[in-house]
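Only one protein chain is missing; all other protein chains are in place.
Now for subunit A:
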Amino acid sequence: MSRSAADSFGTRLRQSVPGYLFLLPWLIGVLGLTVGPMVLSLYYSFTDYALFNTPAWTGLHNYTALFHDARYLHSLRVTFLYVAVSVPLEMTFALAIAVLLNRGLRGLAVYRALYYVPSLLGGSVAIALLWQQIFGSDGLLNHVLSLFGIEGHGWISEPGTALWTLIVLRVWQFGAPMVIFLAGLRQIPEDVMEAAEMDGANKWQRFWRVTLPLLSPVVFFNLVLQIIGAFQAFTPAYIISGGKGGPSDSTLFYTLYLYQQAFGNFRMGYAAAMAWVLLLIIAVFTGLNFVLGRTWVFYGDEGVRR
């Protein structure tokens, strides 16, 4: 390195001081609460660590043990089913209602706010408790069914239906993606629609050939966000199953099993391994989304389908 280059680097470093000062809280946070703990968690995942002992190195044992842990594999299945069913349903509702609302109806703001309310409250303990009561054996749903002479069902107490009450709870919160869809729909220029109409495109054709391609970046964005969120769902499963993931582990979400291992059994190393596998799963799904996205996400400014 020449002398002047070293000098200019020194100058640049000196000029960097105010920037670093402003960044100081974040730097401490990102090192002490994010990067540091990530590395530490990775280390724990190769150890036997119960919080009260010094971690003992066990190599890949935690990871191999995961694949022989029937409950773990079951929790994976439960979580995948939950994501695979609830996210598409939620997205469909969100898009359908957003398109309906976007037709210049009066009272758009009121409808939008009303449909958004469940998203606002849905993640809370209060709503999970409400769900537990509504779908309980003596709950509201069975009472309403009995009015029509239909025999009730232990929606939450029976393994066949418990997960579905959680899926309903998530789909109920379609207001959040709907608001994002609405914002996206407003960006679609009217003249494009009018041109399609003049070319004789009917409503369905306009939706499939014009609206949906132009909206596809927003659909993509929502999809990525919802999948990442759904993989990490915890509160409703915890509350509805009383922290156990039952009945018969039918609501044993990934995060719930992780919680049980970490804070119920104090198998911190094992839980850390689970966390890293979760990160990998989410990363793979997000990556897959981006790769597949190239085939169907349409970026208008490029003028061509990628």
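A few points about this structure:
Everything below uses one rule, namely that a contact is a pair of C-beta atoms (placed from the backbone, for glycine too) under 8 Å apart; a residue touches a chain by one contact, two chains touch by 3 or more; residues count from 1.
The criterion applied here is as follows: contacts and distances are computed from a predicted model.
As stated in its UniProt record, the chain not included in the shown complex is "Carbohydrate ABC transporter permease", which appears among "acetyl-CoA carboxytransferase", "Carbohydrate ABC transporter permease", "ATP-dependent DNA helicase" or "Cytochrome C oxidase subunit IV".
Screening A:A126, A:I150 or A:L288 against the full complex identifies A:A126 as the residue touching the chain left out.
Here one chain is not drawn; of A:M38, A:I150, A:A195 or A:L288, the residue touching it is A:M38. Of the listed positions A:L101, A:I167, A:L214 or A:L252, the one in contact with the omitted chain in the full complex is A:L101. Here the missing chain is touched by one residue of A:L76, A:L95 or A:L182, and it is A:L182.
Touch with the chain omitted from the figure is made, among A:A56, A:L73 or A:A113, by A:A113. One chain of the complex is left out; on subunit A, the residues touching it are 9, 12-13, 15-20, 22-23, 25-26, 28-30, 32-41, 44, 51, 97, 100-101, 103, 105, 107, 111-121, 123-127, 129-131, 133-134, 138-140, 143-144, 147, 172, 176, 179-180, 182-183, 221-222, 225, 228-229, 231-232, 234-235, 238-239, 255, 258-259, 262-263, 268, 271-272, 274-276, 278-279, 282, 286.
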